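Have a look at the structure below before the remarks.
All protein chains but one are shown at their positions in the complex.
Right after this comes chain A.
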């Protein structure tokens, strides 16, 4: 949860007086608030944490980090179904190890 994931801005619009964007995290698209990086533009990459863009990042670093997080199961953790994961963990199915289940999108 403390990890922030890099993503690419797809489009930007004003919603409820807030600057929001659709951001692509290697295939998963989420709504992200740009209030803390107000001059971020379409096509740029940023480090995003719990739906907020926090710092710009260059494309190369962003793609490398995404790859690593996918490999570590961190993307699954961030975007997967938390109830399913919790249930699986409890049942001992995954035994806490989401690594093998994650595919690079």
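As a working rule, contacts are C-beta pairs under 8 Å (C-beta built on N, C-alpha and C of every residue); 3 or more make two chains touch, one makes a residue touch a chain; residues count from 1.
Everything below uses one rule, namely that contacts and distances are computed from a predicted model.
Chosen from "Sulfate adenylyltransferase subunit 2", "ABC transporter permease", "Hydrogenase formation protein HupD" or "Probable glycine dehydrogenase (decarboxylating) subunit 2", the protein name that UniProt gives for the omitted chain reads "Hydrogenase formation protein HupD". Seen from chain A, the chain kept out of the figure touches residues 1-4, 16, 18, 30-33, 35-38, 47, 49-52, 54-55, 57-58, 61, 64-65, 67-68, 72-74, 77-80, 82-83, 85-87, 89-92, 95-97, 99-100.
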